[in-house]
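Mind having a look at this structure? Questions to follow.
Left out: one protein chain. Kept in place: all the others.
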Amino acid sequence: MPRHSRYRRSAIGIVVLTAALAAACGGPGSSSTQSADAGAVLTQKPTCGTDPVTLSGYFETGFPMTKALTDEFSKQFPNVKWDIREDQFAVITQNAPRMLADDPPDLMRLPQVSELVKDNLLRNLDGYAGVFGWNSWPASQLEQLRMKPGGGARGAGSLFAMGLNFSITGVFYNKTLAARIGMTTPPATLVEFDAALAKAKQAGITPIVQFNGGATGGFAFPLQNLMAAYGQPGPINDWIFQKPGATIDTPPNQKAAQHLQDWIKAGYFTADANAMDYAKMMSEFQAGGGLFMFNGDWESGNLDKQMAGKVGFFPLPTEQGGKVVTMSAPLTVGIAAKAKHADCAAFFLNWVATNADARRIAVQVGGSHPMGPADAPMPQIEQGTVTAATLAAGARIAQDNGAMDFIANATGSIYAKSWTPQLQKLFAGQQTPQGLLQSVQSDYKTQVGS
Amino acid sequence: MAGATLTPSAERTEVRPKGAKATGRAPRHGQRWIGWLFAAPAIAVYTVFVLAPMVQTVRYSFYQWDGIGSSPWVGFANYVRVFTDPELVGTIVHAFELIVFFSGIPVLLGLAIAATIRRIATSRLAAVARAVLFIPQVIPLVAAGIAWTWLLSSDGLVNQLLSAIGLGGVTRAWLGDFATALPAVGVIGAWVLLGLCTLLLLAGMSKIDPALYEAGRLDGAGPLREFFSITVPNLRQEIGVCVTVTVIAALASFDIIYIATQGGPGNTTMVPGLEIYYRAFVERQVGVASALGVVLVVLVLVCVLPIQRLTREES
Partner (left out) sequence: MIVRGREAWTGRVFLVLLMVATIVPFVSLFLTALHPSGTYPAGLDWPSDPQWGNFLTAFNAAHMGELLTSSALIVLGVVPISLLVATMAGFAIGHLKMAGRRVVFLAFVLGLTLPFESIITPLYYQIRDMGLLNTRWAIILPLVGLFMPFGVFWMRAHFVTVPGEISEAAHIDGATSWQQFWRIQVPLAMPAISSLAILLFLWTWNQFLLAIVLVDDPTQRTMAGALGAFQGQWGTDIPLLCAGSLLVLTPTFVVFLIFQRRFAAALLQGSLKG
C-alpha cells in the first residue's frame, strides 16, 4: 500500500506543521491592561442635549417596566430614541462580557458587576454620582454596585452600575387556597410556615410551585430565604461580595440546605420542578396551581392585574419570628465603558430615580421600590394590593437592616454553573445538603481565584 | 436528473482516492502550475478561516486566558483538566452515550425499516414517504429542538400518549429528569437522522442485484437469513456512511442541546460542543475551551477513520 503510507506521511506532516506554528507564537491577548478610568469629576450635570440621539439598550424580556420607562422618557425628551434588544436573563448573563467588550450598548441590564469591573468593561459612575448627588441616597441602595476600580471585593468603592428600582424577594401566596387550609394571616415563624405546607399537602393542594429548570435554578430563592431565616445577612453578603476568606458552607447555611431538602423529601414541590421554567411557574401559580411561590416583587404589578385581590406576600419568617431578612437587589443597569452616549444614559438613570412619573412607573409597573433619595415623593398605592404588601415589607427590611444580595450574583458563572446544577441534583435526590454547599464553595474558590 | 434520484451514480466509485488513471494521459507541464492559480482562492479562504483558527485553537490551549487580559503559558495544564475535571470528562462520556442514540437507533432501525419496505420501494406511498422522511434533514436543528422540547415536556404529547395507553405512572418531564434527559436528547437526534439513514440504506438496497435474492429464495432462505447473508454484506458502504455521519453528529452535537436542555439538569446533558461555548464565552476560560476543542477534533478523527477503513478496504 505505497499510496496509503504516502498519504499518512503527508498527514503527519500537516499535523506537525500545525503544532510547530502554534508553539512558535506567544500568548494571546494583551498584557497591558488599559488604565481604569477613575470616574473623572464633573462640574456640570450631563444631559441628553437637544440633538437627536439614539440610545442603545439591552434589557430583560418579559418585564414591561423598561419599555414603559423608555417610552415615557422619549415622551419627555423627544430627541431621544431607543434601540432596544431584549433577551431572557440567562441569555443576558451569557452575553454580558462579550457585548460590553465588542458591541457596547449604552445601557445594559447586568447580572452582577465583579468580573465586568475587573476587565474594565463598565463605566465608572463616580463622576455622575457626584454631580447628581446619588451619594446622598440611602447607602444600602447602591452598596451592591460598588467596587474598587480594577477589582477586589464588592460592597464599597466606586459606583459601577445603577438600579432602575430595587426589589425584594419573599413568598407570594394564593389567598383562596390559603383560606381552604385556614390560613388567614401570613405565618409569623418558620414553624408556622412548615405547618401550613403540611396542611396544604394533606388537603391535596400543591404547597409550593417553584421553577428549577433550564439554566436557572429557582430553588435558590427558597434556599436563600431559608439561609436568612437561620442566619445573619452579613456573612452571606461577604461571600457574595467576594470578601477574602468568605465561605457559603457555614452551619446556618447547612441547616437551611437541610431544611430545603426536608421540603423536597416531603413532596412540597411539583414533581416536574426540574423541568419548570420561570414563565411556567408564573402561569401555574396564576392558574391556582399552588399555594406558595418564592419570587420577587417585580411580579407584584403583574399579579395585581392578573389575580387582583387574591394574592398576598410576606418575607419568609425566621425560626422565632421577629427581624426580617431577605434578598434585596437593585434591578442593575450599567453603562458600557465604551458606550457612545454615556452622558445621556446617566441622565436617564438619574431621571428614573427622581422624576415623579418614572417613580410611579417603577412602582406601578415594576412593582418594586424606586431608587432615589429617602424623601423623594412616593406614588400612591391602593391598600390591599400585593404591591402595597411588598412595599411595606421592603420598608420593614430597610428598618431591620435585613437586606442581602442574591447568592446567584457572587460571580458571573456561579448561578449557571454551580447553583443551578447543584440545586437540580438536590431536587433529584442526587446531592446532599452538605455536598451542595461544599461543591458550590469549591467552584466559587476557583472562579474567584482565577 | 429526476430519474437518477436515489442512485448516487458513478460518482460513488470515485470516493476512493484515485491515481492519474482517470484521464489516461499525463497533463502538459505548464498546467501543473496553472493549477495553483485555480486552487489559490480556495486555499486562501480555507487557510484564513479554517486552518489559521485551528492553529490558534492549538495555541490558545497552552495558555490560561480570559479573552481580554494577559495570558500566562500553562503547558499541558488545560489538557490535564480536560481529562481530570469530572465535569469536562463528563461531557466526553455524554457524547459517547449520544452515539448510541444518534447512530445506533437510526442505523439499526433504518436497516430494519429499509429491509421491510424494500419490496414496495417503487410504490406511490414510498414516493411520498421519501419526501416526508427528508423533512427532519431540511429544517434547522434548532426548530427540531423546539418542537421536541414541547413534545417531551410534562404536559406534552409523549406523556399524553403514555397516559392514554395506561402508562400514566412513567410520565415525567423527560428533559428535566436526571435519568431520562440524555436519552431524551438522544431521541431527538435519532428522529433527525432516522429518515436520512433509512433512505440511504434503501438506495443502497435498490442497487443490489435482484438475482441474488432470487437465488436466495430458491435456496429456501427466509427473510431473516436473506437479510443477514445478502442485504447487510452488500450494504457495507452505505452502513459505513450512515455510521460516519451520525457519529460526527453525536460527537459534535450543539444546536439541539443548546435549545432543549442547555446541558441540564445538573450537567447530565452537557456535551463538548456546548461546554466549549460556555467556557469560551461565558466563563471565559479560553484555554480550557480550546484544549477541549482540540480533544474533540482528535476524538472525531479517532472514531471516524477506523470506520472508513473497515467499510472501504474490502469493497
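As written, the chains take the letters A and B, and residue 1 is the first residue of each chain.
Rule of thumb we're sticking to: a contact is a pair of C-beta atoms (placed from the backbone, for glycine too) under 8 Å apart; a residue touches a chain by one contact, two chains touch by 3 or more.
For clarity, every value in this text was computed on a predicted model and none was experimentally measured.
S.K.: Using the touch definition from the top, which of B:P72, B:G168, B:P223 or B:P306 touches the missing chain?
M.R.: B:P223
S.K.: From the list B:A77, B:V232 or B:V304, which touches the chain that is not on show?
M.R.: B:V304
S.K.: Footprint of the hidden chain on chain A, which residues?
M.R.: 6-7, 10-11, 13-14, 28, 61-62, 85-88, 91, 95, 98-99, 102-103, 277-280, 283-284
S.K.: Would you write out the residues of chain B that touch the absent chain, in ascending order?
M.R.: 1-2, 4-6, 8-12, 14-15, 17-18, 20, 22-28, 31-39, 41-43, 45-46, 48-54, 56-57, 60, 67, 113, 116-120, 125-126, 128-144, 146-148, 150-151, 155-157, 159-161, 191, 194-196, 198-200, 203, 223, 237-238, 241-242, 244-245, 248, 251-252, 254-255, 258-259, 272-273, 276-277, 280-281, 286, 289-290, 293-294, 296-297, 300-301, 304
The criterion applied here is as follows: only the chains that are shown with their structure count from here on.
S.K.: Any idea which chain A residues touch chain B in the complex?
M.R.: For this pair, the touching residues of chain A are 3, 7, 18-19, 21-23, 25, 27-33, 90, 93-94, 97-98, 101, 115, 119, 213-215, 271-276, 412-413, 416-417, 420-422, 424-425, 428, 430, 447, 450.
S.K.: So in the complex, the part of chain B that touches chain A is made up of which residues?
M.R.: 17, 19, 51, 54-56, 58-60, 62-73, 153-154, 172-178, 261-267, 278, 281-286
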